[in-house]
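A single protein chain has been omitted from the complex, and every remaining protein chain is retained in its original position.
For subunit A:
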């Protein structure tokens, strides 16, 4: 929409059906980065990246350089002896795992995470996990998945982790009552709010993935319903669907509208009375509307441009467009799961401009030409754009802050208000 005709790849029909795809430099994190929230969510799990010094450096740079406590992740750094075949890589990994487990006897689940180097040298982590399981099981369980940058961007790491986790879920008994799995890491506070709502609706049993403990795993089977709390869980959804679970299509629980539609999808699947649904969700809806409304004067009519980051971009754009009256200039997303996002695009204008994947330099050209009021982008781009006079919002904050649900709708709006409010206050110019 509104793209100048002279820029390459800005055909008017780059909507969700035919997103713009340009092959160039991607400016996104790799899937390893999901470990930064996964390790906090699942407190008895440890994530061991099998990779290079680059992977270790990424983890520490993305984690905000060194946290106080020893984190529950580490990297087994492959060195030249491993590559030259002077050392047996599997034996080396045995040593690293043994060392780690002796240091951290609290580990119940050890997750081996593949990286670009481990994949390129075809290090078989499935075999390694099996081997380790034989050595250290059953006290410690082992899983493996890939968070490599040649396979995954950012949040896809969580998708692969959850896909690996649900592979081993126990099967539900034949006469199981309908149950609900809510998938996608949420902040504990958000999870608790949703749990209270579902319980009030009388729906369940429900369980959240990832669970807070690696041993609290739900059953799965044909009576299981799956509700996605995050839009980036394509692989995991496929795996659960293979095990018989039925995916409930819905927009994502961002903003009042998204949260209501999302809860409604579950309520309908469990035959909850509309009257009851309205009664239970009413107060939350009212609070969310009120809180979001406060941000509307600042955000209404603002033109927003999204660079790709977490796959949350279409849902964020929908929230900003529908509940705050923003114009969406471009939705850049690293990967577009059209089926899972159908509910979002129904609520967005038909001609919304969507790009999938990235050529960052061309995207920057488009962005500068469009002069948006706010750019949502990663940390590598934010300061340079600010220095050019363009207001930005770090996309990573949208991933690390609790933003889902009624009680957070106002906070989510507020995150987008802050760059404007800040500019309003500052009388100094750089």
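Heads up, the rule we're going with is that contacts are C-beta pairs under 8 Å (C-beta built on N, C-alpha and C of every residue); 3 or more make two chains touch, one makes a residue touch a chain; residues count from 1.
Here, contacts and distances are computed from a predicted model.
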Omitted chain, identified by the protein name its UniProt record gives, among "Light-independent protochlorophyllide reductase subunit B", "Thiolase family protein", "Multiple sugar transport system permease protein" or "YbbR-like domain-containing protein": "Light-independent protochlorophyllide reductase subunit B"
Out of A:44, A:151, A:241 or A:327, which touches the unshown chain? A:151
Missing-chain contacts mapped onto subunit A: 24-33, 52-54, 56-58, 60-62, 65-66, 68, 70-71, 73-80, 82-83, 87, 89, 92-93, 95-96, 99-100, 116-117, 119-121, 148-151, 153, 361, 378-384, 386-387, 430
